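Here it is, the structure, as structure tokens.
A single protein chain has been omitted from the complex, and every remaining protein chain is retained in its original position.
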Amino acid sequence: MTTPSTPASGPARAPRLRRLLALTAACALALTVAACGSDDEESAGGTSGGEPYKIGILAPTTGSVSSDGEDMVNATKLAVEEINAAGGIDGRKVETVVADDACEAQQGVQAAQKLVQEKVIAVVGGFCSAATLPAIEVFERSGNLPFVVSVSSNPDVTDPGRKNIVRIIGRDDQEAPAEATYLRDVLKSEKVAIVHDNTEFAVSVAKQARSLIEKQGTPEIVYYDAIKPGGNDYRAMLERVKREGADTLFYTGFHPEFGPIARQWGSLGFDYRLLGGASTINQNVIKLAPKAAADEKFSIVTYPTAVLLEGEQAEKFRADYKKLSGNDPGSYGVFQYDGMQVLFEALKAAPDKTDADSLNARLREVKHSGVTGDIAFDEKGDRSAFPFLAVRSVDDSFAPSWSISPAGSWTEGGL
Amino acid sequence: MDNLLQTLVGGLTIGCFYALVALGYTMVYGIIRLINFAHGDLVMVAAFAGWLMLDGTAIGNLPAVPALIVAGAVAIAVTVVIQLVLLRVLYRPLIAYPLGFMIVALSVAFALQQTVRLIFGASNRSYPGYGISNDSMEILGIAVNGMDLVVIGLSGVLMLGMLWFTQRTTTGVAMRALAVDHDAARLMGINVRFLIAIAFAVGAAFAAVTGVLSGVYYQRIGFDMGFLLGLKAFTAAVVGGIGNVGGAMVGGLLIGVLEVFVQSYLSGSWSDASIFGVLILVLYLRPRGLLGERVAEST
Partner (left out) sequence: MAALGDTTRALDAASLRLRIVLGSFAGAIGCMLLVALAVVGVGDSYWITVAISVTTYAAMALGLNVVLGYAGLLDMGYAAFFAIGAYASAILTVNLEWNFFLSIPIAVVVTGLAGIVIGYPTLRLRPDYLAIVTIGFGEVTRTAFNNWDYVGASRGLYPLGVPEIGGLRFDTPEAQLLLAAVLLGLVVALVNRLGVSHIGRGWRAVRDDDFAAEVVGMPTLRLKLGAYIVGGAIGAIAGAIFAARSVAIDPTNFTLFVSVQVLMVVVLGGLGSVRGVLLAAAIFVVLPEILREIQDYRVLVFSLLVIAMVRVRPAGLIAERPTPDRAALPLGALPEPAPAPAATGPAPARRDDARAGEPLLEVRAGEPLLEVRGVTQRFGGLTALQDVTLDVRRGEVLGLIGPNGAGKTTLVNAICGVRRPTAGTVRLDGVDVTGRRPHRIAALGIARTFQSIRLFDQLSVIDNVVAGEYQAGHLGLADAFLRPRRERRHQGEAVGRALALLERLDVRDAALRRPSELSYADRRRVEIARALAGNPKLLILDEPAAGMNPTEKSELVELLERIVAGGTSVLLIEHDMPLVSRVSDRLAVLDQGRLIASGSPETVLADPVVVEAYLGPGAAAGGAR
């Protein structure tokens, strides 16, 4: 570019050359130091009685879903503080190293490599499959490092039948069947519009829902399209749905868009029902559209999340989380929390054996009653049983109106 | 037909937002002929400034209209100050160097986004509802929102104000002269530096109003809301005719309606891409825009 000042040629070049050499030397030095050196710990260690367990955390703390990454990190902190306060595992404290995968592939690989370099004994985390899948390759290559996948629901994570994966959240293809049957049996919909947001997860759910619904025979899919995430105005799409004659709009994307969608749906007074998929569940939806979310035409089919879970454990989790971070828990942190607990259980079973093979075997055997329900793993590493809830807003928070247990069908009331 | 009109009304509201931002753009652009990529992020900063007032201080306890006026004033003050500081420190020395200017403006855009993200976090924030009616009324068979009318009305007033400013006041006319020919304007005794500053300030003020208005209307604000908005607004300004106040208005409304129509009748996935497609077409077929440019001829 044309610039205000440019260096002259000639004799001035030599000093620049020297500067270049100095710079290169400095960089090389830095690289070497970093390569040989960095083994600094993350959080407070303190060993009492033995070397602390070092656990890697893979989460998107920067990038498009950094709020969820934050959520996961907070949940991790909660789990770690609890267990350390109780004296650790077999007297040894737990430490974590957080690696940011920024919800993208290159960063994911680097983050995974960093955790391997830090010599963690296991990893808990994984949100975006774009980052999680490459990270899995890295862990596999590094001697099958145990990986407790907390939030990434892509079937590709477990389908290849890996030895080192257990997953806390359900799979993409578990959500869609619940929604398909909900549409047919509870809402008794005859014409449905399916809308996603072009992101990988939402598209996958939408596609599966579509093929399941087609197999079911009912309802008829009258409109299938996408909106652009990050926008604010969804009137056009809402109008189109009405034009196509749908009696239900099923949105498979995420909560930042669903809030405005619900609000505009409500304020423009559309007749058709509004159904959100599992990723739309978030308190912000109620905040943004309090009346719409309480409307009886409104519902969300979701995993039982932190907010919805009933029972003492869930209450305690919510309270403790709020005390620790000052905010209410997000939707997915609770899976991370349960993931940590599962790992703790596996460690407790044989505290001295932290090698990958035996840890992997123990992880598969874990049976834990977590905040998200009873946890046990099948031969692929997936949750053997996963319930779903249909919720709407009651007194400004989500409450279940229908539920379905894994093998059963939709029944009124909560779990 | 009903649906067409309904879609049109929706497009109008969005279009008003684009038009407001485009207005802030077009005067500055007309003078310096350089895209300010950071402009959209000024809108975002203003939205957050307003939110801070409404959510974090006692102002939020006032009833809607005074609260919003105060919030708006604060937002305007904040953005104008930021813009003028940026002008003085970064932009002005680079006005003669297009590449340098644009790269710096782009970096400023990202710096603003990241700063807001680091301060306020990545999650979206909500403006208070103020019980501003979100229910719609029927006008001529079309569902129209109370807020729609507020947005359209306010935008209309501001646009008329801008027109009056550029046609009827000395400063405004001077700015138009500056847009056409720097040297001649200087020779006529016009204080170019001062006018450029005014143009930037007015642009920032428009951005501020848009930011707060957007917060109130959509209620949701996030650190990433500004950049794409700025790009679309620039497209609107180009489509309507750069440097041309009427053009920015027409362009904004057109882009808004186009976006809504594509979403409504074609496919939501392509609405952004189609806006850029229109830009490419316009630059190819009618580079002066619909209402013609008001800028100096380039050599």
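Which chain is which? They are A and B, in the order written, and residues in each are numbered from 1.
Everything below uses one rule, namely that contacts are C-beta pairs under 8 Å (C-beta built on N, C-alpha and C of every residue); 3 or more make two chains touch, one makes a residue touch a chain.
As the structure is a prediction and not an experimental result, all values here were calculated from the model.
Engineer: Can you work out which residue in B:V80, B:V104 or B:A185 touches the chain that's missing from view?
Structural biologist: B:V104
Engineer: Of the residues in chain A, which ones touch the absent chain?
Structural biologist: 1-11, 13-14, 16-18, 20, 23-24, 27, 30-32, 34-36, 38, 61-62, 100, 103-106, 109-110, 113-114, 116-117, 130, 133-134, 137-138, 141-142, 156, 198-200, 203-204
Engineer: Pick out the residues on chain B that sit against the missing chain.
Structural biologist: 33-35, 90, 93-94, 97-100, 102-104, 106-108, 110-111, 113-115, 118, 231, 234-235, 238, 269-270, 272-273, 276-277, 279-280, 283-284, 297-299
Everything that follows uses one rule, which is that only the chains that are shown with their structure count from here on.
Engineer: State, to the nearest whole Å, the distance from the C-alpha centre of chain A to the C-alpha centre of chain B.
Structural biologist: Spacing between the chain centres: roughly 35 Å.
Engineer: What residues on chain A touch chain B, complex-wise?
Structural biologist: 1-4, 66-67, 70, 195, 198, 225-228, 230, 232-233, 235-237, 239-240, 243, 256, 259-260, 263, 266-269, 284, 287-288, 291
Engineer: In their complex, what parts of chain B are in touch with chain A?
Structural biologist: The touching residues are 3, 6-7, 10-11, 13-14, 93, 96-100, 103, 117, 121-124, 126, 134-136, 143, 145, 214, 218-220, 222, 224-225, 228, 259-261, 263-265, 267-269, 271-272.
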